[in-house]
Structures are given as structure tokens and as C-alpha cells.
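In this view, the complex is presented without one of its protein chains, the others remaining in place.
Order of writing sets the chain letters: A, B, C, D and E. Residues in each chain are counted from 1.
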Amino acid sequence: MLDRYMVGRLIDLWLAEDIGACDLTCQVMIDPDAKGAFRMNAREPMTMAGIEVGAMVFRHYDPTLKIEVSVKDGERVAPGTELLRVSGAARSVLTGERTALNIVQHLSGIATETAKYVKEIAGTRARLIDTRKTTPGLRMLEKHAVVCGGGANHRLGLDGGVMIKDNHIAIAGSITAAMARARAGVPALTKIEVECDRLDQVREALAAKADVIMVDNMALADMQEAVKIVDGRIPIEASGGVRLNTIRAIAETGVDFISTSRITQASQAVDIGLDDAA
Amino acid sequence: MLDRYMVGRLIDLWLAEDIGACDLTCQVMIDPDAKGAFRMNAREPMTMAGIEVGAMVFRHYDPTLKIEVSVKDGERVAPGTELLRVSGAARSVLTGERTALNIVQHLSGIATETAKYVKEIAGTRARLIDTRKTTPGLRMLEKHAVVCGGGANHRLGLDGGVMIKDNHIAIAGSITAAMARARAGVPALTKIEVECDRLDQVREALAAKADVIMVDNMALADMQEAVKIVDGRIPIEASGGVRLNTIRAIAETGVDFISTSRITQASQAVDIGLDDAA
Amino acid sequence: MLDRYMVGRLIDLWLAEDIGACDLTCQVMIDPDAKGAFRMNAREPMTMAGIEVGAMVFRHYDPTLKIEVSVKDGERVAPGTELLRVSGAARSVLTGERTALNIVQHLSGIATETAKYVKEIAGTRARLIDTRKTTPGLRMLEKHAVVCGGGANHRLGLDGGVMIKDNHIAIAGSITAAMARARAGVPALTKIEVECDRLDQVREALAAKADVIMVDNMALADMQEAVKIVDGRIPIEASGGVRLNTIRAIAETGVDFISTSRITQASQAVDIGLDDAA
Amino acid sequence: MLDRYMVGRLIDLWLAEDIGACDLTCQVMIDPDAKGAFRMNAREPMTMAGIEVGAMVFRHYDPTLKIEVSVKDGERVAPGTELLRVSGAARSVLTGERTALNIVQHLSGIATETAKYVKEIAGTRARLIDTRKTTPGLRMLEKHAVVCGGGANHRLGLDGGVMIKDNHIAIAGSITAAMARARAGVPALTKIEVECDRLDQVREALAAKADVIMVDNMALADMQEAVKIVDGRIPIEASGGVRLNTIRAIAETGVDFISTSRITQASQAVDIGLDDAA
Amino acid sequence: MLDRYMVGRLIDLWLAEDIGACDLTCQVMIDPDAKGAFRMNAREPMTMAGIEVGAMVFRHYDPTLKIEVSVKDGERVAPGTELLRVSGAARSVLTGERTALNIVQHLSGIATETAKYVKEIAGTRARLIDTRKTTPGLRMLEKHAVVCGGGANHRLGLDGGVMIKDNHIAIAGSITAAMARARAGVPALTKIEVECDRLDQVREALAAKADVIMVDNMALADMQEAVKIVDGRIPIEASGGVRLNTIRAIAETGVDFISTSRITQASQAVDIGLDDAA
Partner (left out) sequence: MLDRYMVGRLIDLWLAEDIGACDLTCQVMIDPDAKGAFRMNAREPMTMAGIEVGAMVFRHYDPTLKIEVSVKDGERVAPGTELLRVSGAARSVLTGERTALNIVQHLSGIATETAKYVKEIAGTRARLIDTRKTTPGLRMLEKHAVVCGGGANHRLGLDGGVMIKDNHIAIAGSITAAMARARAGVPALTKIEVECDRLDQVREALAAKADVIMVDNMALADMQEAVKIVDGRIPIEASGGVRLNTIRAIAETGVDFISTSRITQASQAVDIGLDDAA
């Protein structure tokens, strides 16, 4: 779900941020004509995400660099695996190095965390999905990393669907009224999801032709009941209290989607380095 | 170290990313004239960072919103503490909500993690400092969060100082030659730091008038020896293998700075919510 | 569906385009301290769209101007109706005048054209919707104008839903296979629409759980049959050959949506002027 | 009059607007390695404008696409004519398709409308010119389309000349005073045009060394008289009430320019499609 | 000729350039709540240009600052004259100080130099005009400074008129042919100037209806002859070898304009300081 074109604009920002006025160290220590060859290596086990973005950082900073990407996003790699090779003007590689590493480490951290949750629910019908709780400025990249880790996306942003919550239901008067109001105002291809805390709300949302139902912080037994009520007519998303040790039970209720912010807000950067390949 | 002017430009990017073409839900569910009052609340103990940035997100999206910030960056707060109040057009608050929360949660997560390390080295001369291993696009904000957590910054970017490493020393022939080359080429107010793996390098760097010495992955005994050699003439920075359970021993060698990427790369977002204040 | 924040950025572009280096006429002919009051007036019958955008052009160019908007988007107005009043620095009003008029005339032209089609299908279940055939750079504004004219939107852009067409079906092997592939890869809140030329395709798409079916250039009898087959389970969109004199018959087949590019590609600017209000 | 460099920036905006976060359909339905070859074809008779801009949309989105333009701007083409060929990554072509078509359809619509007016005045000394009544964001492209249709431009923007109108004359006290004020304040290469409603104003403007005279909404007999008065010393522009069935008579009065907003505000997009060229 | 709206965008660039990541000195030495009052003072005699731009730098960086401008652009001021007062957050004033001073010093330097040339030609019909030899990024501001110094502008940029030179005449075959080609292709309000080295060229350009004639590096006697030939029908511009000690003689030949790059390329910044006003 990564648009190369959009990513190019972010890279501009990242490079400007790190370089500031100029890379003083490179400009005094590295000859402008010096050439070098470098390898980006995994230093721990990880699920790759963003390796092409890392390559683009180098390409963007200096289009004359020669770059070969050695792995694919979504691949599981062992420590020591070569991820990409970059060669050409040593100054350019070294100036871009930190930015390239930072983004690949960050995104692969998210993919690696996501993969743990996905593994837990293997064999169930449930799919792990993300939320809008992402790092400001990295929305699409982090959603891509979730997909690399085996998860799926919920919506990409505020224009990617309608979420009817408590306060909206209160304003409209009922789920039925809220659904009518939403349907009348959104584009034909927009899905509407209704957040339900109770089973009677599930029934009302279904009758009101919601496209998706979210069961939020419901007891497992209630979730199971909701699955029965809906009976496959529309997808059900479970959210709230999702942890590595709770997700399996949630998945076994038969819900279609399980969403959690943990994969984007509680993941850690993985360890990746750039080494001389001479 | 946060420039309000620069932050404004980032907020533009974040809002565009989340809103996309428009906030479909708000536009269909919330009356354009509806007013609301909301409170941002801490939902776990945390060290605050970026609360003004969160306020700016709302102000930037809609300059007519009324905002009162209730805490200060750097403050330690308990669960349930009110962080800010925002009132005015309900649509504007709800459209900006997720972006505002995401950034405050992320930055306060870094400050909270930093504070743990800082607490460990209390009473020693050592100061905790950060690295350039930050999330692309958030460099200055994350460095600000480190300061909020009681740490300090190393350099802000590639134009904020020179780092002479192994490969530079190899290119120049010696630390002495590398120092000469660097000094000749950088602005008068630029500091030069030399990364040393061995004690003889520490001696050479000192003689060559380095401004700062980094002892990288050195044994504790060697660090202590390095501190003796330098004898307070210039600061020493220790790096490598810094964890919550190792940092105290490193600090007790007498070094001036201890740097770690853990505070920016291994922190987790803290839990903060926006609630109706009616 | 108009985000004030996004519109502000477009206005920057428009003003720069018209002003170039500076408004030579105003700068030589109008005293910098001269004040003026002006009224924007309709010069023919029209359905309003974008009057707030016109107001924003003035406000954006000079925040000290005083502006009162006299009508609402979506309103039907007679020739001579006052649309807005603007007063303050005469230079600012006159420099912004052409840009403000151009956009209001263009958008109201679309709303006015849309209203003609909407009137034709009054009393049927069908809703008129737009396409992605809009003027480059004005997508969201033109989609807003369609809503002002009584129509609805199809999707806002390429990230607002999936359209499975002939070539996709050919690539995947069948509608069923194409649907499976799409469902597996898109966000949970993304709708998938299948373009069908024949009734057996309608049946297959329905079985494959398409969210919307488009019947493209089908005979009226076949459309009617498609409506029977689908039987209200999902919406049907009719497209192709939609004109003012054909749309009623299409609507009477019982389809849910009728889409046409005519409202955005064949509308004409309506006549609006700015007059001295002294 | 099209600067390739400026157009590139607009294309950025257009693509961002249509793609949003990403082209969901392409990303799920088209293999990233799939290649394709496509032809852009005219589907009705038209005068071409902007075919190079259409080519640039593809090139801008993906510089690796191979593009051959088959016609020239300004050419009259029959239905079925191939306008350009594009081949390479199928995803890139399909993502850029709508934006490329939209702009070529819009601009060729203007050129086609312009050509109708130009044909009417063939054989007279009059040239058809445009106004500043253009679609916001497309000024230079629409002015280029007018030239493709056989017309000429009036001025490009507010910095491209001075227009002295009623209100300026009132402020200055007389045409003579207004001309003096303008001449003193504008660059040496700036032309000054005076809008005249009456013949005595034409005489005064001529005496005051206006560079161009506009006769606005004058009777044909008066226009003819104005032409006699001016006697070829400076150009005369006629404006007001210009329609396909009135323009010939206006031209036959002997004026140099006839301006109308109809060619930019009342033209319709022409029909162009992209077809598989395999 | 200064558009406040355009200047705002340049100020963004200038502030970003000077501030970089942040103003370290202000942030450590000045309390965020400290208030101050400062005066910008002339430290030598000068002709003012850009004082409003200086004020805008402060206003742009911090809209809460209170600013009073004490002089007008174009005014001649003595050493010690107060130019503006700014008060409010001391941090904001001090961070913006250098950028504000730099631009006012630079522009007033140009105005001061221009005034020297203008004084030399007092009483003649000639007006001093500038060229496109300006500092990249400051075109409009420097052209404004020339006007402040009593000069006028030639054209604002490449879209502000046509200059037919040697090489164009060679390409077209003759001045007559070049003029025809130019007239056919440019907007109705575009002036065409022909550069002439010899008197026969002056005659041909006049016959070909050039709007302005430039006599380039001609002997004074030839210039005088050119003035006679043209006899006031169109303006003549003299260029080449213009210095303070040659300009009077050139002006006395009777030419309308004298252009020189010296006023923008050989001027020096004047001395202006910011002092505490407490």
C-alpha cells in the first residue's frame, strides 16, 4: 500500500532534518571523489519492512548511487542477513546512512511486533488490523509495515470510512438515525462502521445496514453471541484489551478482525547496521 | 529546544496525513455549529513532553478553539491528571484529536523512558544524552522529549558537530592528522569529537586538541583509566551497551556523558485520552 | 465535504497564479489607504456552490477584510441576489476579486448543472453521483459542488474504494478470483465495486460479496433485471449514456445510483459580478 | 507559452489529489511487475491542446515509462486518432491514467471551442483573445489551450499589464490623469490599456498615450468610429456580448482584438480514452 | 511594487535558514516570559527601503510582537534616526533580529546607491531603470528598493516583456521579421523592445513598430541622433557604460530611460542596528 511517489516527499523532509545546513563530518573527512561499497545488515532476527524505502533514501539523496536490495518486505530474516548493498560516492552513502537506517529499523520493528500477534491467531478466521494510532508523519509507512508483518489495515485516514461511536449515536438519537444520517452524506463507496458496547446495539446496527460492526471491550461470551447474531452477513471487529496473551481467545470467538494499537505504539526499533563491504 | 515556528510546519504534514480529503465522520455526524469542551487526561503515570505541541495541533487546525494547558513539559503526572482543556467547534476538536493525542503520547513515552535512566545515575557527574537514532521527521521533537525526561542532547544533526570515527582516522592516517584536517575545515564554533576504542587513542586525541572524547564499548576499568588520563580537561562520552541495569556502573567511572539510543528507539507511547468535559 | 484547511492551500496557488509578481494596476491606481465596500451579485439564476471558498480567497489574501456571506451553498438564487459583502482595503478586494469570482462561478456552474439532473429523477430511488472526471486541482471542490446541486459523491480518489473492471477480471481469471484478491489486500473499511456488462456477471459479483455493482452501458431491460437479481442486498450503480433526456428512464429501472461525468465536464461557469456597494 | 518547469509542479498537486494515500485498486489487482502498452485515442473531432502535459503526467509519476506523442498541440484530429502511446509498468500507467485524461480533455475542450470563434472571424484583421476568467490553478494551461485553438492571449496575470477602468478614472479625475499616474509607476515594459465606453474617452485615451484601447459594450457603429479615430496608431480591443453569432460583425468594424470569456468558461471537455494497445 | 503576500513566503525561507533547528543562545539565556522593547536605528545617512519587510520578519516569527514603523520607504534619514520599534517576548525579537536587520540593510543599500544616480540626472527627461541583474531570491524586493531610491523598473521577469537582441535578429533574418514573429506570439499587453547597435537598426525597429528601443553602448552623438530619429514616438533606453560620472552626459542626449546593473550589483549594505529601548 506504499506509493513510491508520496514516499519521495517524506524523504525530503527527513534528509533536511538530519543534514541541516550540511554534513560537516563528511565534508571535512571524506574526499568528494572517494568511492565506497557498503552493506546494510540485520543484527537480530526480524520481519522486514521498508527496505525499499531505505534504498530510496540513498537514491533520493544521490541518484548516481548504485543500490541492490537483497530481501523483500515481509520476509523473515536471521541476524547477519544482508539487506541491501549501496555503492558509489562515499560521502553520499555516509550522509544518507543514519536516515536510511532509522526508517528501516523503525518499520521493521513494527512488522516484527505485528508478526508475533499474527502468529498467535493462526488458524482462526480473525485477521489482525491496525488503528489510526500511528506516529505523526509516518501513517502510510507504518500501515505498510503492519501488512509486512502479516496484518491488515483498518482505514488509512479520516477519509477512508465512517466510524459511528457513542457520542454520534447520542447526537443522532439512535443507531438507526445515525446510520441514516451517515449514509445520506457519504460517498457511495464509503463503509460505515458502528461501535457497539451491547448486544442490542449489535442487533440495531445490523438492522440499520451498517457495513461493519465493532464490538468494543465486550466480554468473550458476548462477542461470541454477537458473532451468532451477525451470522456472517457483515464483518465484526473486536477491539479493546488486545495483548499477546489475550488475542487467541478473542480470535476464537469467531470475529473477523481484531484491532490493536500495540503494534504501532509499543513496538521497538530492531537492530540494523551499515558495514563496509570492501 | 523547540522552535514553535518549525513545529507549525510539521503539524501541517500530520494533519494532511490523517485528514486526507476530509474527516467524513465529523462532516456527517457533527453539526458545523455544535460546540464542545474536552479534557486531555493521563491514563497512566508519565513524564510529560510535547503538551504544547498537542495544543498547537488544535490551534493550527482551527485558530478559534480555546485551549488551556494544565501541565508543563517535564512534569511528572499521575493517572487521571488533566493535561489540557480544549473547547469550541466540536468538529474541529474531533478532527484534530487523534493527531494531537498521537504526538503527545509518543513524546511523553520518550520522556518517561528517559526519566528511568536519569534516575539510575542520580548523584553521579554523568549526564544522559541522546543520539541521532530518532524517528525520521521527529528529530527535534524527540530531542526535546529527552530534555523533558531529564536528559540532554548530543548534537541536533549532521551540522551540529564533527564525529571522527575509525574510518575517518584510517583515511587521514592518524587521529592527529584527522583532527588537523577537521579543524581546518569547520566553522570556528564547531566541536570535534573523537571516537576511541583504546587508551592510546584517548591520549592521542587529547594531545590533538579534540573537544570531546567518546569511549565506545570500553571495559569499565578502561573507562576509569580514560577519565584519569583526560583529567577534566575535556568531556568524555561513554557509549555502547547502555541498559537500565548497566548505566549506574558506567556513570560511576566518572565519565561526563552517557549516550544511548534506547530512549528514542525502545520507548513506548504512553496512554492518554480525550474526554468530554461537559 | 470541504475541509477548510485543505482549501487554504489551494487558494495560495490561485492567488500566486493571478498576481504573479504583483497587481500592477492596483498598485499604481489605488491608494494603499483607500477603503471600499463591495457586493458579489448573481447575474443569472443559479444553485450556489463555493460561496465560502470565495469568501476565503479574500480573507486569505488580506485577513483584515470584513466579509459577510449572504447565502448558503446549495441555495437556489435569482438574478440580482447579493451573495457576499466584502469591505476594507480597496486594493486587497480588487486584487482578490477575479480569483474569488472565478472559483464561485465555476463551482456554482457545476451545482447548477447537477441540479438539472437531480430534478429529472425526483421521486425515484436513484441518486445522482459524480465520477473522477474532474478538473485537475479542483477535485474536492467540484465534488462539493455536486453535493450542493443535490447529487452525491462516488469516491473521492483512488484511495476511496476499489473498482474491479474488465481488465482486472481478466488478470484474476474471474470475478470471484478478483474479489478474493481485492478483499485480502485492502483496508477493512474499503468497499469493492464490480463493473458488470452482463447479467451473469451481476450474479457472480453478488455471490462473491461485492459491496456495490456497476451496470455499465446496459440496456434498460437488463438493468431492470439486474435490480431484480440483486434485490436490495447491495446498491447498484448505473453508468454510461446518461443525459438529461435519458436519466429518468434509467432511474425508473430501480437502480440506486446513476453516475455521469457531464455534471463536472460539461457544465459552464455562471455569471457573477462584484459591484461597488457604496 | 507553456513552461515545462512550472507544469511539473502542478502535476504534483493533481496526482496527490487523485491518488490520496495510494491507488488501492492498482495495488491489489495489478502485479507490480506487470507491463502494458496503451494508446490514448480521440473519441470525437477536436483541436488538440495539452497532449505534452498528458505525457508529462505519466513521466512525472513514473520516469521509467516509455511515451510517444503522436500529434501536436493545435492539430485538428478526427475521432479514432491515436494521440499518444505509453508503455511500461502497468500499475504506473493505470494510476496516472485519469489525471492525464482529465487535463487533456479539459484543455482540448478549450482549444476546440476557441477554434470555432477563430473560424468565424477568418479574413478580418481581428484576433480572438482571452481574459483572466480562467479556472483557478490552470491559468497558464488554459491560455496555452487558447493559443492552440488559434486565439491569442490578452495578459497572463495581474503583473502583465495595466487596465485602467471606470473606477480608476474616477479616482484619478480623468483618463489623462490616470494615464500619467500609471505611466509614472509601472515598469518601462508595461503596457497600459484604457477601457472606454464613449468616443470622447477614446480620443482622450489616445491623446494620453494609452498603449491599447478597449471599447467595452459599444454599439457596432461606435466601434467603427473608434477605429477611425485611432487610425492604426495603437490597437483596439472590443469586449462585451461576444458570441458565435455576433463576433463576425464585431470583427468587421476593424478592431484589432476581440476578447471573450466564453472560450474558457463555457467550453466542455472533449471525449478521449485510454485503450489497451496490445 | 511589493506584494505583502509574496514577501511572507520569502520570510519563511530566511527564518528557517538562520534559525536552523533552533536559536540555542536565546533558548538558554533568555527566559521564555521575559519582555523587551527595542529600536532599530540608522547608523549612517541612507535612503530607506524595506522597513515594512523588516517589520514583517518580526511579525511573521511571532504575531504577538508589537511593532511600530517610524519611517517610510523612500525617505532620506540621518544617522541616529529611529526606524522601527518592536516590543514583546524578548526571545522572539532577538531570534528575528539578524534576519530583519540583514534585509533592511541590504535593500536600503540599494536605495541609497540608486539615489546617487538619480540625483545626477535631475532635471533631464531621463529616468534611471534597473535590470534583471539582481540577487537570486530577492528580485521583487530589490526592484522595490530601486523605486525607493527614485528609480523605476525595466521589467519584473522574463514574462514581463520581450527583448529582441542580436541573436534573435540573426535567427529571424531582420529586425522587421523578428518583430513580426514576436508580435504574433505574445499577449496583447506585452511590449517588445529592440536592442540596436546602429542608427539604421533604430530606423528599422521604429518602422517595425517596436514598443521601446534600446541603444546599447552607443556613442553619445549617435544616441542624440537616435533621439532625433525616434522623435518621441516611442521611448528610448540607453544602456552600457553607465557610471556616476558618465550618466549625466547620457541623460542629456534626451533618452527616456537609462539602465544600469550597478545599483543592484555594486551597492553595499548600509549600517543599521537594533538597540535596547528600555
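The rule is short, and it goes like this: contacts are C-beta pairs under 8 Å (C-beta built on N, C-alpha and C of every residue); 3 or more make two chains touch, one makes a residue touch a chain.
Predicted model, so just to flag it, every value in this text is computed and none were measured.
Judged over the whole assembly, touch between the missing chain and the shown ones holds for A, B, C, D, E.
Touching the missing chain, out of E:G8, E:P32, E:P79 or E:G185, is residue E:G185. Among D:D3, D:D31 or D:D276, the one in contact with the hidden chain is D:D3. For the chain left out of this panel, the touching residue among E:S70, E:Q224, E:T246 or E:Q265 is E:Q265. On the side of subunit C, touch with the chain left out of the figure occurs at residues 20-21. Where subunit E meets the chain that is not shown, the touching residues are 10, 13-14, 17-31, 34, 95, 98-99, 101-103, 105-106, 109, 132-140, 156-164, 167-168, 171-172, 178, 181-182, 184-187, 190, 261, 265-266, 268-269, 276.
Mapped onto subunit D, the footprint of the missing chain covers residues 1-3, 5-6, 139-140, 156-157, 159-160.
Just so it is clear, only the chains that are shown with their structure count from here on.
Any chain that touches subunit A and also touches subunit C is listed here: B, D, E. Of all residue numbers used where subunit A meets subunit D, under half belong to both copies. The two sides are thus made of different residues. Inter-chain centre distance (subunit C to subunit D, centres taken as mean C-alpha positions): 23 Å. Averaging Cα coordinates per chain places subunit D and subunit E 32 Å apart. With touch defined as above, residues shared between interfaces to two or more other chains in subunit A number as follows: 20-21, 139-140, 156-157, 159-161, 186-187, 190.
Under the stated contact rule, the graph of chain-to-chain touches is complete, every pair of chains being in contact.
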